[in-house]
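All protein chains but one are shown in place.
So, chain A:
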Amino acid sequence: MDPECSQLLPALCAVLADPRQPVADDTCLEKLLDWFKTITKAGSSLLLLQENPCLVELLCHVLKPQDLSSRVLSFSLRLAGVFAAQEDCFQYLQQGELLPRLFGEPGPLGGAAWTAPSVRSGWIQGLRSLAQHPSALHFLADCGAVDTIFSLQGDSSLFVASAAGQLLVHILGLSMQGLAEGHPSLQAGDWPVCAQKIVGHIEESLHSTAVPQITQALNVLTTTFGHCHDPWTQVLWVRLSPLVGSLLEKDPVPAAHSLVDLLLSVARSPGLSSSSCGLWETLAQTLNHLSPTQAGPLALGILKLQDCPQVLRAQAFVILLQPLACVLKATGQDPGPSGVLDSATGDSLTVDVLLSSKAACVGLLCRTLAHLELLQPLPQRPCPWPQEPLLGAAVTLLQLCRGSASPASDVGRHLCALLLGCVRVQRAALDFLGTLSQGTGPQELVTEVFAVLLEYLRSPDSSPTVLKKAFQATFRWLLSSPKTPGCCDLEPHALLVLRELLPVLQKRLCSPCWEVRDSGLEFLTQMTRHWGGQAGFRHALLASEVPKLTEQLLRDPESYVRASAVTVMGQLSSQGLHVTPVSPEHPGGQQKSLLVELLHILSTDSEGFPRRAVMQVFTQWLRDHHADVAGDTEQFMARVLQVASQDLDWEVRAQGLELALVFLEQTLGQFHSHCPYAVTPPVAAPAGSLAQALQPLCRVRLFEFAFRALFDCDRPVAQKSCDLLLFLRAKTASSSGSLEESRSGPDVASVEAALQRWQAGDQGQPLGDLEPEVVAALDCSQALNEDSLMG
């Protein structure tokens, strides 16, 4: 600790110990504790306490009966734990009997302060920090803390209860750690006192009829098996698995959610899953006993396991598919030839849940769809994957939600009534449908997929969130359409879809909801990015009103939409899909070019998003040598940099530097290759050509922009400017020797002086016209040495 802090510490402790000086800001104690943790991590806690006796005094002081805030008491308990984590410091605090007074019966535990959850939480966290060495274990056993932790597992505060469970796991691990080192062969009877006590408590809890107690025990075991894979955990599981298994005999199965977590945690643990204690049988049994809603997460967990018997996987997959199989059956559809869904159709329990209430039906279907969505991309997903029936089910669900399906059976009609207009199922089904695009399907089914997606995109009832997902799913399906070999254009069927899609998109771009207009533009951006160069797409797009409408959206009242419109327009223009139309009012002349329009947005838009989007478009245009830019790049650069430098949004200024860097690379590119693997060895250019190369940079006032950015009060801008100038220096260093003489010239001195004034915060004065020689000289000068750039 530095001496200044040491000096302040007594005063700080005095403030903390004084109940008349309450701590107003609840974060400062947290931060103080963070600071102590850093200090103790770096050095000896014992030394810290010996050198700063005020700390022990504070810990003693909080124990006195007084009107001290619970926050300070909680802080002190946590602080004591942090100190006592080091064994020598623990012994030191023990000498003064301070630890039993803080954490034992005589401490806050028995007092009125214990009613405050923050104190209980502090007590637990203190012990959690303290429990790092064998002495701590003896202490915990002697002061009866473990019993208190047991009771805190059922605390009224979620935070305390959860921390108590975690602490038990930690203590169990710590006590077994000592044993494992000394005794390679493990017998449960030889376990340390603390461990035996905790395991005894877990057994007792598992025998209990109270669900909260069972849940606590299961949670402790889940965390234990999840975190520790030492051999003793196998002994523990062998000992407890019959008890866990006996929970399945109860009806309903208590704490099902926690039981699932535990079984999966055991199954994921390499040592435990390979042991022969009937884990797979227990899992199979659990799958059968749980309700369809509870069994879903277990089934998914089993299918995600790397190593698991095939029979169990098949059983899990059948359970996972059951709700969708019911949907297919209810709507009179063939569950498919694969047989997996076929075997899943018979479960009347699932049908009961689906039909019991709207909430249950929606909940089960959404969970199933989400589980399958997670499973689909995994390499260990079941094989064969019933792609066709799943596609059919997703399409059917979407039709049921729209009321466009007409099921013949009673169950189907009931389902239709429950799901009609249900946005939750629509969202989940669209997400799932999108994921299924990674697989294939027969043409008729794909046609059906596009039909239902178009139905959703067309429907005036679709909510903005549903529309967004419908756009996303449509894009994914278009992307997955089979390609004609050797051609990356959309295949004929997808083109047909596109022709139907564009009028829909057109309508959506005029939606009164900004969310819909924006999702439409994002969709268009994705499409243009992928197929902008393809003839089929280009014809369809140009034949539609979409480009014109997009241009109109550059003046949308919503800034997000304007920004998206800028991005799309930039892209359309890059792909030659935006043609500046001839103005009907001025038959001779043209309307404002897109470049002018974007420059106008950059200089006048009151929101940052569209201005940032413009900068991104300009950077891309410059990279791509876009015609509007390539015509007079210098004028373009000068204009953009001038506007960007005035921008109040630092991200616009930072992007201005990005643009400048591209320009720099292009300008100096031929002059000097910066690629270390370049075939041609770098040759120092003569000074004349360097000055020549720097000339355009000076003309566009790039240096003034970069130097101004160097002193920008927003760090990312200054950092980017550093990068740019360092890049420039690296480029020019080898050839600037011949310009050395200009370093002492009057121009350089005046510019250096101006820069120093800028550094001091006075950026009102311009730098004046920078000549290439001055820039090159400055680049090597003290004003721009690497240290100051990095600082």
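The working rule: a contact is a pair of C-beta atoms (placed from the backbone, for glycine too) under 8 Å apart; a residue touches a chain by one contact, two chains touch by 3 or more; residues count from 1.
Everything that follows uses one rule, which is that contacts and distances are computed from a predicted model.
One subunit of the complex is not drawn; among "ER membrane protein complex subunit 1", "Carboxypeptidase A1", "Integrator complex subunit 11" or "LLGL scribble cell polarity complex component 2", its UniProt record names it "Integrator complex subunit 11". Between the chain not shown and the residues A:Gly226, A:Pro309, A:Gly439 or A:Pro716, the one that touches is A:Pro716. Residue in contact with the omitted chain (choice from A:His170, A:Arg268, A:Arg424 or A:Arg499): A:Arg424. Although one chain is not drawn, the whole complex shows that of A:Trp114, A:Phe159 or A:Phe727 it is A:Phe159 that touches it. Checked against the full complex, the one of A:Gln333, A:Gln426 or A:Ser519 touching the unshown chain is A:Ser519. Chain A meets the missing chain through residues 25-27, 30, 70, 116-118, 156-160, 162, 257, 297, 358-359, 363, 366-367, 370, 423-424, 427, 464-465, 468, 515, 518-519, 560, 606, 608-609, 612, 648, 650-651, 710-716, 718, 759-761, 764, 788, 791.
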